[in-house]
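This report refers to the structure that appears directly beneath it.
Here the complex is missing one protein chain, while the rest keep their positions.
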Amino acid sequence: MRNPTATKLLFEMSCAGRGTQVFPESDVPEVSGLAAIGAEFLATEPLPLPEIAEPDVVRHFVNLSTLNMSVDSHFYPLGSCTMKYNPKRHERWARLPQAAGSHPYQSEAQIQGLLSVLYELQGMLAEIAGLPGVSLHPAAGAQGEFTALLTAAAYFRDRGEQRTRVLFPASAHGTNPASAALAGFECVQLAGGRDGFVDLDELRAQLDERTAVFMVTNPNTLGLFERDIRQVSELLHSVGGLVYIDGANMNAILGRTRPGDFGGDMMHYNVHKTFTGPHGAGGPGAGPIAVRDFLAPYLPAPVVTWDAARNWYSLSVPEKSIGKVRTFFGNVGILLRGYFYIRTLGGRGLREASENAVLNANYLLSQVKDFLDVPHGDRCMHEFVASARRQKEQTGVTTMDIAKRLLDYGFHAPTVYFPLVVEEALMMEPTETESLQTLNAFAAALRAICSEPADLVRGAPHTTAVCRPDEVNAARKPVLCWSAPEC
Amino acid sequence: MDAAELRYAKTHEWVSVEGDIATVGITAFAVQLLTDIVYLSLPTVGKSFNPGQAMGEVESVKAVSDIYAPVSGSVVEVNSSLPENLSLLTESPLDKAWIVRLKMRDPAELQGLLSYAEYVKHCDKDGH
Partner (left out) sequence: MAYLFDTPEQRRVMLDAIGVESVDELFRQIPQDLQLGRELRLPEPMSELALEQEMQQRLGAVSARGVCFLGGGVYDHFIPAVVDEITSRGEFYTAYTPYQAEASQGTLQAFYEYQTLISQLAGMGVSNASLYEGGTAVSEAVFMAMRVNGRHGRVVVAGTVHPEYRQVLETYFSRLGTEIVVIPPEGGVTSLEACRRALDTNTCALVVQQPNFLGCLEDIRGLTESAHAAGALSILAFDPISPGMLKRPGDYGVDIAVAEGQPLGTPLQYGGPLLGIFTCRSEYVRKMPGRLIGKTTDRRGRDCFVLNLQAREQHIRRDKATSNICTNQGLLALRATVFLATVGPRGLRQMATLSHQKARYAASLLTQIPGVSLKFPGPFFREFLLETSMRAEDLLPALSAEGYDVGPAPGRFATAGLAGLERCVLVALTEKRTRQEIEGLAAAMTRVLQRG
């Protein structure tokens, strides 16, 4: 039960001299004869951190947690984020000592078990992608994009080619252009066809010897499978370019089709989405990439290799590696959760998961299409984009209002105002781990909201601890840090 | 300032001319498209721009837009109090919310800009 008095800031709870004894007294003798740290390096004042007793710390954070919606507590159909159930067994196994307690500079001999698991995971991700070269390094999808683009750039450089342009459709995730720019490419955005698919003529007109990579999410951000993906790929390859598949929506197609089979040359996975690493209130994720054989020599260092004769796992540097994209190996804790998931489900289970994700999304679509516009048709993959443009025109109720009102009904809101190509967009991804009853209840809530008095909806949410924070003032006069009141 | 007297860029800047000095701001229509503006960045005095080059930026909570130079020239003055008084962009877009003054390099470029009537028509198209 929510405790309305418990949301003071840590700093307001601080009381000088309070605190918890966590550490013991020193058990080693004082040492003389070694150089002492000079005054120029030593702190002159105590740190201004708050002083709080442990029971108050616990009560504070437990009460804060009750102000969140989460997959464990609520239906969370946040499109493009694949908020599926996070199996509890993964949490326990990720804490096994070799997984949780290994230092990254531990010797290979000490982590053969862990390396064997990571090696297997490389192979599994290659099989699911239909692309043989895998790097587990990238910390998240966006870093996977960046890493793959650098990998492609190294390949082109090796071939003596000057390719400077990265293309993507207007419906792309913002990370695609941001990663391309970071990697030093010129960004070219394509409008796309009215039907939501890549427009082949538009694409063709943009392709030439400067084209490096076309980045495309498939299924795309409208929840549609790019039906011409094979032709897209042929077009790119005909000018010597490569196709990058943003794997954010892999949950739709596991075991039904593979990026490598439909013409992708490189892709990233979002392990926290597709393979249900928990989202952690914003992260961590893991964004491993898979690439074609001719790109594998350029992958970041190191990769895990196996010497069958000695049954020995080691770390090795690919022949023409682009180098390191982060410290140490990768977000191993999240990668392991993905591995546990794949091992639990097997090939058939992954396929069934995708099939049910698609079934659930299509069912939800069928339950809302009579009162919400769904501009891109009656069929979708694992998610679809509805629009509240009719509601906005008729009653002034916007997508944001509907999203906020859903919170009153006990549902997290869908992704709103994305993709940018649909006005008043509501992007819904129910995932496979929701039951028919939950989907019915959610659809009923949406239906009810669409017939509620406009003022009621525009005033929502009514039941949450706060309502419609003033974002304009927050951005005009940013307060990003607590400071002590002046006495 | 009379809206009908000004010249306009398709990118929603207005220009008022006095001698070889062009005063530039952004139109009420642009401000409305962006919704509540939260931040404005200005160019530094002395910097020169070609037509269509970004001189600064306006930000709302959910969008960001460049302010383009409608004509070529160098910045002789900026409205340095405007970033602290962003509400002027809605209250007085054509007067108090002027953004920069450019010393024009080629006043003939003004001919390439839109008249008020043309701009209104352009906005109709832009806003569907």
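For clarity, chains are labelled A and B in written order, and residue numbers in each chain start from 1.
The working rule: a residue touches a chain if its C-beta (ideal position, glycine included) is under 8 Å from a C-beta of that chain, and two chains touch if they have at least 3 such contacts.
These numbers come from a predicted model, not from an experiment.
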item: Contact with the hidden chain (one of A:D27, A:D201, A:D307 or A:E486); value: A:D27
item: Which residue of A:I253, A:I289, A:V397 or A:M428 touches the chain not shown here; value: A:I253
item: Where the missing chain touches chain B, by residue; value: 38-39, 59-64
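Assume only the chains that are shown with their structure count from here on.
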item: Distance between chain centroids, defined by C-alpha means - chain A, chain B (Å); value: 38
item: Chain B residues within the chain A interface of the complex; value: 36, 38-39, 59-62, 86
item: Touch list for chain A against partner chain B, complex; value: 417, 471-472, 475-476
